[in-house]
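Here is chain A:
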Amino acid sequence: MILSPTSEAELIEAVRAARAPLAIEGGGSKGGLGRPLQAQDTLSLKNLGGVIFYEPAEMVFRARAGTPVAQLEQMLAEHGQMLPFEPMNHQSIYGAAGAPTIGAVAACNISGPRRISHGAARDSLIGVRFVNGFGEAINSGGRVMKNVTGLDLVKLQAGAFGTLGPLSEVTFKVLPRPSTQATLALHGLDDARAIGALCRAVGSPFEISGAAHLPAGILGDAPRTLLRIENVPESVVYRLGELQKIVGGGDTLDAAQSEALWRQVRDVAAFASPDARALWRISTAPSRAVDLVRRVQQGGAVAHFYDWSGGLVWLAVETGDDARAADIRAAVAACGGHATLVRAPVDLRARVDVFQPPSAPLMALTRAVKASFDPNAILNPGRMYAGV
Partner candidate 1 sequence: MQTNFTIAALADPAMRESEKILRTCVHCGFCTATCPTYLLLGDELDSPRGRIYLIKDMLEGGKPASEEVVKHVDRCLSCLSCMTTCPSGVHYMHLVDHARAYIDHTYTRSAPDRFMRALLARILPYPQRFRAALFAALLAKPARPLVGALPFVGKRMAAMLALAPARAPAPPPVERLAIATPQRARVAILEGCAQPALAPSINAAARRLFARLGVAVVPAPGEGCCGALVHHMGREEDALAFARANVDAWTRLIENGGLDAIVITASGCGTTIKDYGYMLRADAAYAQKAARVSALAKDVTEFLSTLDLAPAPPAGLTLAYHSACSMQHGQKITDLPKNLLRNAGFAVKDVPESHICCGSAGTYNIMQSELAGRLRDRKLGNIARLKVDAVAAGNIGCIAQLSSGAGAPPVVHTVELLDWAYGGPRPEALPKN
Partner candidate 2 sequence: MTAIAFPKPDPAILARRDEIIAGLAALVPPECLVTSEDERRAFETDALTAYRRLPLAVVLPRTTEETSKVMAFLHGAGVKVVARGAGTSLAGGAIPQEDAVVVGLSKMSKILGVDFADRSMRVQAGVTNLAISNAVAADGFFYAPDPSSQLACTIGGNIGMNSGGAHCLKYGVTTNNILGARMVLADGAIVEMGGDWLDSGGLDFLGLVIGSEGQLGIVTEATVRLLRQAEGARPVLFGFPTSEAAGACVADIIGNGIIPVAIEFMDKLAIEICEAFAHAGYPLDAGALLIVEVEGSETEMDAQLQRIVEIAQRHGVSTVRESKSAMETAAIWKGRKSAFGATGRVADYICMDGTVPTSQLCHVLEKTDEIVKHYGLRVANVFHAGDGNMHPLVMYNVNDPAEQEKAEAAGMDILKLCVDVGGCLTGEHGVGIEKRDLMRHQFSEADLAQQMRVRAAFDEGWLLNPAKVFPLDGRTIAATSAR
């Protein structure tokens, strides 16, 4: 059965009435993210939508969890503002029809290329309202940018994939949309030199808001190394010039080209459906990213590209028995970081750890914290870790 509450009261009712696990979903754009779970009923938040307030002068809005991201982005654009963290749209990699919702962006801590300069979704998320396993509506955070009142359950909820309770409302801070952008593209660099150039650029004072390297075969035949600058036109021109001195040349993509290309980077268009290879998202330190990829390559071919100056590696591999999980976990253990199996067939995601397995004491804390929100394991149990 699909439960689709239209108000928080109905949401509370649905949770209170539940006697068996509920699968929580938003718009259905990224149902393939996370471990599959055995739940008879689905709790869909897509009918719990609508903007509660938007104060452009305070750069903040609050919306119900089921509000489509696209609707919010349009609302913000009308006031010259944007979501700072540039959330990825998973429709492309899953080939899903559903539209992403703001609640899911918060719950899964979804960010994009601009994460490197403006933080992740969790950094802009300043307030949440959610329903815990006791069927209580809980507030944490608020609508102001600085707030250390009590434990920061907002952060805990961002990236908890609904396992600590469905969000009913989220409050985000937003930023003015820069008046223009441009991208500096370097050509023909191998991975190591590309990451070196990205790190030099990101370590410059010119506020790079996108730093990706696309090896040969990723969105083009030849390798491209991309650096985005967003600002007022005069600054974009000036900074591109300074940047060229640092990385040694490169040519410029204008605003329209830049925007289109970064959308492809954001949505991992290189591995878009119908590509069905297993897809890994690996976060590591930029200076170790190339080594990490090389280690995985030793066990067999992969397709890959880098975002976040090398700190984010997208790896596409043949599905096989374990989607190369053993190789990848070993490489991550050697280089530091964490890996998430973002796309794989359901049975494989049930068999293989989708999320990086936490250390034993952190796993114990994860269980204890989960129990403090949801002692009867009603809410999305097993989405992140088996039995949690």
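Selection criteria: all candidates are chains of the complex that A comes from, given by their letters.
Convention: a contact is a pair of C-beta atoms (placed from the backbone, for glycine too) under 8 Å apart; a residue touches a chain by one contact, two chains touch by 3 or more; residues count from 1.
Since the model is a prediction, treat every value here as computed from it, not as a measurement.
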Touching partner of chain A in this complex, from 1 or 2: number 2
For a test of understanding, state which residues of chain A touch candidate 2 in their complex under the given definition.
55-60, 80-81, 109, 111, 115-116, 119-120, 122-123, 132, 134-140, 142-156, 158-160, 164, 175-176, 196, 199, 202-205, 232, 234-235, 238, 283-287, 308, 311-312, 336-338, 340, 355-356, 358-359, 361-362, 365-366, 368-369, 371-373, 375, 384
